[in-house]
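I have placed the structure first, in the form of structure tokens, so that the comments after it can refer back to it.
Here the complex is missing a single protein chain, while all its other protein chains stay put.
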Amino acid sequence: MAIELKQVIKRVGADTHIHRTDIKLEEGRFNILLGTTLSGKTTLLRLMAGLERPSSGEIWFQGRNVTGVAVQQRRVAMVYQQFINYPNLTVYENIASPLNVVRMPAAEIAQRVRKVAELLQIEPLLQRMPSELSGGQQQRTALARALVKESSLVLLDEPLANLDYKLREELREELPKLFRDSGATVVYATTEPAEALLLGGYTATLHQGRITQYGPTASVYRAPDDLLSAQVFSDPPINTAAIRKRGARFHYNDRVSWLAQGKYAALPDGSYTLAFRPHHITLAANNRDSVSVTGKVVVTEISGSESVVHMRVGSDTWVSLSHGIHQFARDQDVELFVQTDNCFYFDEQQRLI
Amino acid sequence: MIDKTTNQRAWFLVLPVVVLVAFNALIPLMTVVNYSVQETFGNNVFFFEGVKWFEQILHSERFHDSLLRQITFTGIILLIEIPLGVAIALAMPKRGPWVSVCLVLMALPLLIPWNVVGAMWNIFALPDIGLLGRMINGMGFDYNFTQRPLAAWFTTILMDVWHWTSLVVLLAYAGLSAIPDAYYQAARIDGASSWSVFRYIQLPKMKRVLTIAVLLRFMDSFMIYTEPFVLTGGGPGNSTTFLSIDLVKIALGQFDLGPAAAMSLIYFLIILVLSWIFYTLMMRNEEQ
Partner (left out) sequence: MAKITLDKIRHSYLEQPESPADWALKQLNVVWSDSGAYALLGPSGCGKTTLLNVISGLLRPSAGRVLFDERDVTDIPSDKRDIAQVFQFPVVYDTMSVYDNLAFPLRNRKVPERQVKQRVHEIARMLDLEDLLHNRAAHLTADGKQKISLGRGLVRSDVNVIMFDEPLTVIDPHLKWQLRSKLKQLHQEVGATMIYVTHDQTEALTFADQVVVMHDGEVVQIGTPVELFEKPSHTFVGHFIGSPGMNLLPCEIENGLPSFFGHRLETVRAVKPPAGASRIEIGIRPEFIRFADQGLPVEVVKVNDVGRYRIVEVAHQAHLIKLVLPEQLPVPERSGWLAFERDKTNVYVDGWIVT
């Protein structure tokens, strides 16, 4: 077990930043904390690093209770959203700085710095100053500094948020590889569901200081425990609808209804919440279980190969994402198909059925 | 709002400072408190007097006069130095080689020891040989700061403005340079006048540093001693005898330790309370 939070609560003044949290992160895993701004990602990272002390509860690190142990005495590395490097040191000196602190022999330092620099492809830049680097190169330097320590725990707080789109794409692909080779346990905070999916590993969804679900990234995405986890883990936002079950059929809006199949057939009558991702409501009916819904177009966005239609159905606003180019005028009536077999059904407590 | 991991050993690092502060602040302060409630006739014999000295000081006309002079002086120099400092900071170049030239020029008066400033201005303003004194008299004014209270006040204020406006300038300039360009660009596009830019962008963004500037200038000028002492010695008459000059006269001139101690405690409390009021007033909006 690399790191474990036991019944951790964090309060600041009258506000609770982290509600009672239990989570175990296995050695060598790539973990993602996914949540909006202020959902508690950074606080959790700071608690794990030892930069903050929990109001109650314990933090265990490699089988040792480290609650209250100062950050200097834990083997952790942290990378921030802002590119933080020593401005008056060269890239080489920057990367070597954590090793100099522990008085490592110069030859070994040189060897380790070279190795990390090579891995991050910044070898040609070692003699430059941080101010002479591009944003991507600066963040690579900061990452190298975190890697060179060979810490067993690496914490990354939205490290790619300030980078250009294409650079992000590149580093997103490299990062899991880099850390897989280093064997470190990684905790990576991000606000972007798409980023979590690209990075893979394990994901914890966060909402207002609570971890709503933790598991392998793809399975959290495919089988959210509750509506909140589904909402946190959806980009574009997931669509929801209040539905009722009467007899063998689900009803939405008095006009639309469909047969409850499989495990849903046995559900008792009552109110449920239906949630479906934008690519499961499309302009073409692509299987037998699609249910037709008519809405009014609010706005259409086209992104080269896909069309995003924002529309109003009754009092609900939904987003649909379809393959191909489809342009609609404002307030035009449009028929869309909900793939009911790809929908999530939640009970009145918003838990997945 | 971040509370860090507690590490009790950190207290050891603070210990030397605690000892230092105890020796140069707490112990002298307690000595003063001790003196303020006792009477002595020398020979190290003390009698307990309760709050007699405090009553005496609070009812003394002499104290009222110097307090009034002090408040007038501080009020005037704040009214001059703060707007003037902000105005100079606004006029200074934002970038280019002239920035450092201006900053060095501005910092110069701050580097001169206080008694030297007093001596400089004393000579500078002498009506017969001083450059300033000669000039003013040359313009037809009867100017003599050693004999005329108004001239003495004028000179003292001018000296303080010369000496300390730079501090306000430097602070205001730092506040101004922290404003992102986008604000100015947005204001230009919104068609804002330069007054609006000042009122709605520069002033609000400078508020924190200006609060510090006002507090520093208030406290410093309220305790002013060396420069007027060297310049005018508190005269002519008592016209420039500010609180600290008066205090020294009582304590060392007349050796009335009890009243002097009581007076310095009252003095200390006034500064404390006024600073607190200034700070709360200026920071009030911030917390809403």
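Residue numbering begins at 1 within each chain, and the chains themselves are lettered A and B in the order written.
In this section, contacts are C-beta pairs under 8 Å (C-beta built on N, C-alpha and C of every residue); 3 or more make two chains touch, one makes a residue touch a chain.
Note that the structure is a prediction, hence the values are computed from the model and not measured.
Trainee: So which of A:T191, A:Q208 or A:Q350 would be touching the chain we can't see?
Mentor: A:T191
Trainee: Who touches the missing chain here, B:W162, B:Y200, B:Y225 or B:F278?
Mentor: Hidden-chain contact among the options goes to B:Y200.
Trainee: Residues of chain B in contact with the chain that isn't shown?
Mentor: 180, 182-183, 185-186, 188-193, 196, 200-201, 204-205, 285, 288
Trainee: Identify the residues of chain A touching the omitted chain, counting contacts across the whole complex.
Mentor: Interface residues of chain A facing the absent chain: 36-37, 134-135, 164-167, 169, 191-194, 197-198, 200, 218, 221, 231, 234-237, 277, 279, 298-299, 301-305, 308, 310, 319, 321, 323, 325, 330.
The working rule: only the chains that are shown with their structure count from here on.
Trainee: In whole angstrom, what separates the CA-based centres of chain A and chain B?
Mentor: Measuring from centre to centre gives 54 Å for this pair.
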